[in-house]
Every structure is written in C-alpha cells, then in structure tokens.
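The complex appears here minus one protein chain, its other protein chains still in place.
Moving on to chain A:
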Amino acid sequence: MDAHATGDPVGGQPFGPHNTVTVVDPSPVNWLSITWNTMEEANRVDHDGIGQPSLAESWRWLDSETLELTMRQAVYQDGEPFNAGMFKLGFDKVQEWTNPHPPGAFLNFARDVTCEVVDDRTVRMRFPGGDSAALMKLRGMHLPSIRFWDEWGFVDPKTGSAEGHW
C-alpha cells in the first residue's frame, strides 16, 4: 500500500511522505491546538505542564500593578522581525473586542489595562488594582506578524466580528 495515501499532500512540497506525520485529533479544542502549533505568545506551557518563557524571554513585577516583559530577538518565518512593538500590536488588537476568547471572559484583560513600549525589547503592562492572572492571559494573547494581521486576522468573515473567535 502507498504510504500516507490519505495524507501525502500534492504540490511538490520539500518534505516527502517519509517526513510526514499524520494525526487524528477528534478533540473539540483541536482549533486551539492548531493555533498553538502555528502561533506564538509571550509565554507557553511545556509538555510537563510548566509555564515557560516564549517570545518574552523574561518578565518581572515592578510593583503589584506593573509587569515588565523583555522580548526575545526573533524573526517570523517571512523574515519580519519580532519586537516589543509587535507585542503592543497584539495587545491593541485583542483589546478591540469585548469577549474575543472562546474559553470565556476570564481571559480578558480589563479595559483599563495599558501597554507601553519602553524600547525595542521592553514593554510595561499596567494592571490597575492588580491581576495575578496576567501571565495566564498572556498565554492566550497571540503575537502574529503584520502579514497575518493584514491578510487574515481573527475576524470571522461570516460575521465580521472577532468576538469569541480569537
């Protein structure tokens, strides 16, 4: 039988069937797995379930309301550089919506949370009243490239809305 008869894409891709892993994932949150396989955030959770830095290489609470994050030097796959401005762009985009996250409003940043670019690699987020869930929320704040925002974004073309669609 032809290996990967149902899974070998056509079109002369650089990786042949021998380098293809075909999976079946019936999980209702498969959409989230695909997102986390193809997007990146400030932080992530490793295979042992432990939080790890990702596009932010470190962070610290300056006081009970101010979180400072240091961004990693990295480039997107299309060559566009990642920097603190891209983090700010991701924050501004998610804040445009009332309830962007499918799991629920507990992932929302409060409306009065602010994000300031200090320099090319540093941002400061201010959480009036404090928010110990900040790092959990950042795990759900995707940081894609300009090309993604310009060509796709999270807006559902059927509804014109990104509510519940992030």
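We take it that contacts are C-beta pairs under 8 Å (C-beta built on N, C-alpha and C of every residue); 3 or more make two chains touch, one makes a residue touch a chain; residues count from 1.
Keep this in mind: contacts and distances are computed from a predicted model.
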The complex's invisible chain, by UniProt name, from "NADH-quinone oxidoreductase subunit M", "ABC transporter permease", "Peptide/nickel transport system substrate-binding protein" or "Sarcosine oxidase subunit gamma": "Peptide/nickel transport system substrate-binding protein"
Residues from chain A at the interface with the omitted partner, ascending: 1-7, 9, 13-15, 18-27, 29-34, 36-38, 43-52, 61, 64, 72-75, 77, 102-106, 129-136, 139, 164
